[in-house]
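Removed from the display is one protein chain of the complex; every other protein chain stays in position.
In order of appearance the chains are A and B, and numbering begins at 1 in each one.
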Amino acid sequence: MVDFDPELIGRVFEVTDPAEVTAEDIAKYCAAIGDANPLYVDEAAAKKGPNGGIVAPPSYAVTFRNGRHFFTHVPRYGRQGFDAGKDVEFVAPIRPGDKIKLSSHVKEIYEKTGRTGSMVFVVVRSTVDNQKGEVVAHIDHRFMNRT
Amino acid sequence: MSEAAIASTFDAVNVGDTLGPLEVNLSKEQVRKYAVACRMEAPRFMDDEGARKEGLPGMIAPGNMSLGMLAKLVTDWIGTSGARLARLGTTYRQPVQPGHVIALNGFVTHVEPAEKRVEVDVWIENEDGERLVIGTASVEFPR
Partner (left out) sequence: MATILDLHSHSEASEDSRAPLDAYLNWIKLRHKERPVDGIVLTEHRQFNAEADYRALEDKFGLMVLKASEVETDYGHVLVFGVTDEMTRRFDFANVRLSAQEVIDEVARMGGVAVPCHPGRPTVGLCEHYEKRPPLENVIAVEVLNGGSRKGEDERSQELVRKYGYRAIGGSDSHLVSLIALCATRFDADIRSIEDLVREIRLGRCEPVDFRPKRKPVAPAVPVEVAQDG
């Protein structure tokens, strides 16, 4: 079985400095994803929409941190690990002017075997907040490290 | 916006309804654009040479980009119905390589009338029909 310090689980290992989101950041992200939805990029249309103004696409919530920062705090797991997937709960939209911070802890560590061999999975859970202390999203980042 | 069917109201959604398929001719330039926009300019996301130095056969798209594309598949399907994407989970099974046509697909798998919530399978497949990324999403319609 995989060997790790149980104290790791649940303990917040990082809270990021708030990062400000601009309408321009959102527009660049939309261009990169190929998303021309007016709710995200057209001020006039967005004002008439359900959010009363421009919001980021929901997936923008995962762009602040990759969870990979965990490995700088706990180098025991060696290399950074591969992004094995994410589970995201979208709670509230992100708007231009929001200052977004993430608070992260290790949720789970487990072992399994697959195509590429024996692997240790580390699940990092981040809570994403805005400047009002409102939760914007919860993200479980799953990282795969080969043993 | 996707040409495929759009979920106009909760009542119009049925188990078995499809999202997409949306074919994307994913270019290296687009992947680079994503990596720069999201401040993830690791060599494997920028060019083949960089990827090979990291032990990969060639340039790959970040997992987050696949997540973003699948989220777009769902939000396009939601359209102007007032519904919202409440949850999206993804599993990355194989790297997504630019320079290939990928197809984004989805199926409605469950409709929950009490909560006006719809569950959707989503995935990205390559030209051989292999599923590179799989996931599920929850969509909540206005009550």
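Convention: contacts are C-beta pairs under 8 Å (C-beta built on N, C-alpha and C of every residue); 3 or more make two chains touch, one makes a residue touch a chain.
On a predicted model such as this, the values are computed, not experimentally measured, just so you know.
> Of the chains that are displayed, which are in contact with the missing one across the whole complex?
When the full complex is considered, the omitted chain touches A, B.
> Of A:Glu20, A:Glu111 or A:Glu134, which sits in contact with the chain we cannot see?
Touches the omitted chain: A:Glu111.
> Please identify, in ascending order, the residues of subunit A that touch the omitted chain?
1, 110-118
> In the complete complex, the non-displayed chain touches which residues of subunit B?
15-16, 25, 27-29, 47-49, 59, 89, 91, 94, 99-101, 103, 107, 109-110, 119, 121, 123, 127-131, 134-136
We take it that only the chains that are shown with their structure count from here on.
> Measuring from the mean C-alpha position of subunit A to the mean C-alpha position of subunit B, what distance in angstrom results?
Going by mean C-alpha positions, subunit A sits 16 Å from subunit B.
> Residues of subunit B touching subunit A in their complex?
1, 24, 30, 33-34, 36-40, 62-65, 67-69, 71-72, 75-76, 80, 82, 84-92, 135
> Going by the contact rule at the top, pick out the subunit A residues touching subunit B in the complex.
Against subunit B, subunit A makes touches at 28-29, 31-37, 49-50, 57-59, 62-63, 66, 82-90, 142.
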